[in-house]
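Encoded as structure tokens, here's the structure I'll be asking about.
Here the complex is missing one protein chain, while the rest keep their positions.
And now, subunit A:
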Amino acid sequence: MFAEPRAVASRAGVALGRCQLVSLHALAVPVVGSLVVLALLLVPVGVGFLLLPPAARALRGLSDRARARADRWTGVRIGPPEPLPVDRALNARKRSGAIIADEGFWRDLAWAWLEPVAGGLLVAVPLALVEYGVFGALVQPFIWQLLDDGNWYAFVPVHSTATMGAALVLGLVFLAAGLLAAPATLRLHTRMSRPLLSAPRRIQLARRVERLTDTRTRALDAQAAELRRIERDLHDGAQARLVALGMTLDRATRLLETDPAAARELLLDVRRTSEGALQDLRDLVHGIHPPVLADRGLGDAVRSLALDSFLDVHVETRLPDRLPAPVESATYFAVSEALANAAKHSGARAVGIALTHENGLLRATVTDDGHGGADPARGTGLAGVRQRLDTFDGTLDLHSPQGGPTTVTMEIPCALSSPKTSSS
């Protein structure tokens, strides 16, 4: 992680700037929070009814920004509470009543009290360290001679060149500590404010149920469609060929005595038809569950895809022995689709596929060196993949700027399967 000192330094600098923004933001929060409290206090006199809705909305605006920042800066996604009840048809009194009855509003208010005290103080720590460090390292060397014996830097009495040097070193240490602490402080700040910023558990559960119902319906639809496709393929393909084969055999049997030459032709025909039927069945099985996937698991199945591709495909896998079969299958077809897209549309020559499994998350990335500009709205392939992954709470991210390169990232949360499924 520390292999790139410049990257670490720039990351720390950015984090420090963000700490500064958070601390400024933490100044605005109590102002708006106090407005809300004032509005609540004025409710008995009636003015509060007019004041409360805009004040509550302003507070929600601040908490929304805090959530957006948490996502952008630390990658922590915080599910927002239900939107404030703002029915314009209602009068001010009823509207205020609805707001007061809303759980999210009270959480916002609690956050408004906590944020300046706990959050503001927390993000001030790296800022103070850096500022004091700058004072020690850059200012002390120039001013200590002008000051008398009362000049102290932290615990160092600065009144000689030696102690000035010590103060300078100490200042640099403070500076470095502040910079290094900044990213961790931001993360801690997010973790601290998350309980109040996120939606109440009841709402989270309701949303989850809604989502699960939705994906289950889609999974069932997809399954039914898949079964229909298999049935149709068998009906029109292998079955039809076998019937034709039976008919030809019948004719050959009848011709055997009278016209052996014609019978021989028919029998050769039978062989060709049976080969066709076998090929049909083979393709069908490949579409349901590719044999290498069944034999070897995801890693080798993707390697086999790579071998079949017209592009130069480099596969890198860091996977445990086997993953749950449905996840393997979904990921395989998703990677296959991404690879096919790269081959068809991107104009790429080389593709890199990486498969990793870390912290219960399977991640597959497919990167090509094509011209980019892929649009997920066009074509049904990616939509189908997304739907496939949806069933597993998985996600698909497409990053494809004009001029390339295109990266498709797929993530599926999954635990490992039991060891009994490991191949020998």
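One rule holds for everything that comes next: contacts are C-beta pairs under 8 Å (C-beta built on N, C-alpha and C of every residue); 3 or more make two chains touch, one makes a residue touch a chain; residues count from 1.
In this text, contacts and distances are computed from a predicted model.
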item	value
Chain excluded from display, named as in UniProt, from "Decaprenylphospho-beta-D-erythro-pentofuranosid-2-ulose 2-reductase", "Transketolase", "DNA-binding response regulator" or "Carbohydrate ABC transporter permease"	"DNA-binding response regulator"
Per the touch definition above, residue among A:Lys94, A:Arg208, A:Arg228 or A:His286 touching the missing chain	A:His286
Residue of A:Ser304, A:Ser329 or A:Thr365 touching the missing chain in the full complex	A:Ser304
Candidates A:Glu103, A:Asp259 or A:Asp295 - the one touching the absent chain	A:Asp295
Listed residues A:Glu275, A:Asp321, A:Asp375 or A:Asp397, member touching the removed chain	A:Glu275
Positions on subunit A contacted by the hidden chain, ascending	271, 274-275, 278, 282, 285-286, 291-292, 294-296, 300, 303-304, 307-310, 423-424
